[in-house]
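Below you will find the structure I want to go over with you.
Omission of a single protein chain aside, the complex is shown with its protein chains in their original locations.
Coming up: chain A.
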Amino acid sequence: MSGFASDPVEAQGGAVVPSSEEVKKPVVYSLRHGVKPPIARLAISWSRGNSLRVSVFRQPSSPENSGFEVGGKVVEVRLDNGDGEISDAQWRRIAYGSVSPFALLQSRKTTVSSLSKMSSNVSPYHVEWWEYVLEYSKDINSLLGNQKSPPQLLIEDPKAVLKKVEEPNGLKAAWELMELFFVDRLSQAWLPERLVDWLADYDGLFSGTQATVHSKLVDFQKNLVSLQVIEDDPKYWEVISSALAVGWLDIVVKLLRLHGSYQLDQLGNRETENGLVEAVAVLISKMPRMRPELEVGKLGECFKAKPDFMKAWERWRMQITKLECSAFWIQCAHHQTREGLRNMLQIMLGNTNNLCTATCHWMELYISHFLYIRPFTMGFESMYSLAQKCIQLKPIASSHRLMELIIGILGENIEVVLAECSREFSPWMVTHAMELLTAGSNQADILLHEEHYNLGGISMEELHRLVYAQVLSTHALTWQIAPIYLTSCMKQGMGLLEILLNKQPVNHNHLLLKNIEICRLYELDSVSSNIMKIAGMYHWKHGKKGAGVYWLQQARDEVRLNRIAQQMFDSVGKSISDESFRQWEGLIQLLGSESKPAGGLDFLHKYRDFKKSLLQICDGKTTDAACQAVESLVSLMKNPSTPQRFWLPLLYDSLKLLSWQERPLLNVLQTNLLLNKLQELSIARLRPDFIEADLPPHALNSVRLALAGNLGRAILEE
């Protein structure tokens, strides 16, 4: 990607425009590189996570003015995750929070499938699968909203028509939509009403791309304070009828009660007018709703059973028709009020033209159909055809990701839903929403679990999980959750997990231990020993010998321990005989226990013991100490891991033992062993690679002499 020369104009602004098929609008990131133009070269590469590393190079300038000029600079550009409404920290919080529900659902899945294999008969306590998924969905949904709710005001502002609620986000809206259609069986009977609620919560999300009832209300709310005679304003009636069309009844009634005729000084001469306004308000608040319950503050009368609802619905419409034909309308002097109220009655009677003018986009029209024309629309097929009709009446001017998702859902096209999720939302969304899609539909289940040859033999489900796991892996704080998703991937998960674990940095001890802990959880012993080997070599190379030896010991890496033992003996040979022996104490302590592999290093431990007992002899201790020293010497000389180059210094150090005054300390067998070693050493000296010990030239001879003397005395003794 390098070699791209930018022109000076762009370099001054310092902008990089990423172009990708996914991003429809180009996003401009400004760079502050502080390198003076002309810029000769620009190199771009991926850095950690979602960052680009941009290297800016200047034209090599002439030597006289290059003194204080910066020749180039490397800057990092953090790219947005494409979803501006959710910050990185929030995304991480969602990622953390969804781990437990996801893991729980996966483990339930295994339990359920193993149970169903065991016995075909269903136990009486059997919980339907979709109920588990619903629980999962609710858990996830709770993560998506903002935790903080705005403080409740004690005294309600009469003019606050729109309640301030938490900022809705598209992710939550999409999630709830999928939960509604795919998981929640209980609310299937009143799905239209659920959609009404859904739009009431999220209509504001569409305001960014088109006019909505919500945006109309927000605008009107702003002007409300300055309005003197509210009912004279055509906007007032427009907003009321729009809110009524989408079923925001509480808002409509509240607005109606702001009507001028309610004011005490006007009540007298506008009695009929006020009576009509109130009659409409009462009719609205009595609207029959086909749903089990309503939130506090919402209006309407709930009916659970269809026949009851039908009766009430007919009666309600009769009342509207009666009011419509009433003679009072002629007595109503205020033109705007009369027309506005009659328009509202038409909306309630389900006049398509009125509904069409009152609503802003097809979703709103769709909802108004459910409310006033076809409250019993059921099943995907009829809902889809109704949606098609609404789109015809109100064509989509600018598409919105939620609208496309809804069309995909209604069209019963799992592939479209999935594609929308991955295109418009995040890999997180696809991975977690897949559980919703498969909750009730066998077809979706088959589609998502079918192995695709062109995907390398993996299923769609696995593919999306792998993608999400890779997103998690790129961040320093989330890589630890990636294994949970990777291990749920049957085909390629474990392979990728091993790569992920192997690539983590080893320099930070705590991170290293966390990494090894993950290996332990998933029984990846070979990976963990590999990581420990890397850590061991890292520490060894950085001069931390203790840490290096520790990690190599943990990894049971005999080969490397042997190699570093050879290096270490060089420094031991020089320093251990000195007083700086204590320096090595800690390391030797570490090598101490017999059970662990230490390469040739266990020699050091014995050597230390031997040295200790020699020191005791020098301090004038008894023969017992000397005997102990001899034991150590013999075991050292017997031990194959004792390097050859230490043989002579060891023997030279123990000259005093070999020529002990009181009695020969070594028996014939032991003396012979040492003599043999000495012989071996003499032969080895002829080899070119032999390293001469740093000892006086007569050392060998004096040792030989002492050994011979000891041999003689030992023979005599025996």
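Basically, a contact is a pair of C-beta atoms (placed from the backbone, for glycine too) under 8 Å apart; a residue touches a chain by one contact, two chains touch by 3 or more; residues count from 1.
Everything that follows uses one rule, which is that contacts and distances are computed from a predicted model.
**Student:** Under which of the names "Elongator complex protein 6", "Protein S100", "Histone deacetylase" or "Nuclear pore complex protein NUP43-like" is the non-displayed chain listed in UniProt?
**Tutor:** "Nuclear pore complex protein NUP43-like"
**Student:** Just one of A:Ser45, A:Gln59 or A:Ser100 touches the chain that is missing; which is it?
**Tutor:** Reading the full complex, the residue touching the unseen chain is A:Ser100.
**Student:** Just to verify: which one of A:Leu587, A:Leu655, A:Leu678 or A:Leu695 makes contact with the chain not shown?
**Tutor:** Touches the omitted chain: A:Leu587.
**Student:** In the whole complex, not just what's shown, which of A:Gln504, A:Gln554, A:Thr642 or A:Gln670 touches the removed chain?
**Tutor:** A:Gln554
**Student:** Could you tell which one of A:Gln480, A:Ser613 or A:Ser654 touches the chain left off the display?
**Tutor:** A:Gln480
**Student:** Give me the chain A residues in contact with the hidden chain, please.
**Tutor:** For chain A, the residues touching the absent chain are 78, 88-90, 92-93, 96, 99-100, 103, 147, 475-477, 480, 508-510, 513-514, 517, 520, 539, 542-547, 550, 553-554, 556, 582-587, 589-590, 592-593, 595-596.
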